[in-house]
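With one protein chain removed, the remaining protein chains of the complex are shown where they sit.
What follows is chain A.
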Amino acid sequence: PCRDTARALGHSPASLVPCRIMPVRWSRYNPSYLEPEVKKESYEKPLEELSEEEREQMELKTVRPIKAAPPTLSSSVFSDPMISKFTNMMMKSGNKVLARSLMSQTLEAIKRKQLEKYHKAPENEKETIECNPYVIFHQALKNCQPIIGLSNITRGGKTYQVPVPLTDNRKRFLAMKWLITECRENKHRRTMMPEKLSQELLLAFNNEGPVIKKKHVLHKMAEANRAYAHFRWW
């Protein structure tokens, strides 16, 4: 139906990319508006290096209107879409200021811990220690992402847990959700969130810790329920 309404407004076929990020029900923007590209590097590339698809995409962008960049997105090196997503998930009752300060304190804590390890380590191991908190965050998140998930399918009155492949968005969401719930629940009353989060992230970076365990448990359950995999019809 969104394709038909888009077509009825006369939008050319090349723009009807299968919607990756569908608006909830409706958005204030006309469907012909494209997402903004904020990274400076993509504009510095000369014409020759682009592939066919990228060239088409560029031509399409010159003709179509573009949405406004949201306030969380910026071209500075410090803004990262993954970190913003994580900050939004940590946010409670719209208190973005607090969530963002917690996030920055977490990254600072990670950096401090890694620098301590770096200075204590012998010469030959110094290169293996990763100090960039962004890299650690991304890697930890990647390690926490499950590959396969379970979904409830009801057949003949009984509900079975059927192993099901997950989309990228869902994997990222589950990883972030697990990290946050883990940090909120399983900590001592007096520990601060940044401390606990940095601890969890470092453990996840080394493939240890409760979140990784949870991921493995999910994988084992999926493996155990392999027999029901044929219940899935999509």
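As a convention for this text, contacts are C-beta pairs under 8 Å (C-beta built on N, C-alpha and C of every residue); 3 or more make two chains touch, one makes a residue touch a chain; residues count from 1.
In the analysis below, contacts and distances are computed from a predicted model.
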Exercise for the section: Look at the options "Glutathione S-transferase omega", "FAD-dependent oxidoreductase domain containing 2", "Origin recognition complex subunit 2" or "Small ribosomal subunit protein uS9m" and return the one that UniProt uses as the protein name of the missing chain. Expected result: "Small ribosomal subunit protein uS9m"
Exercise for the section: From the listed residues A:64, A:117 or A:187, report the one that touches the chain absent from this view. Expected result: A:64
Practice task
Please pick, from A:51, A:76, A:124 or A:154, the residue that touches the omitted chain in the full complex.
Solution key: A:76
Handout entry: Residues belonging to chain A that touch the chain removed from view
Key = 1-5, 7-14, 25-31, 33, 36-38, 40, 43, 56, 59-69, 71-76, 78-79, 96-97, 100
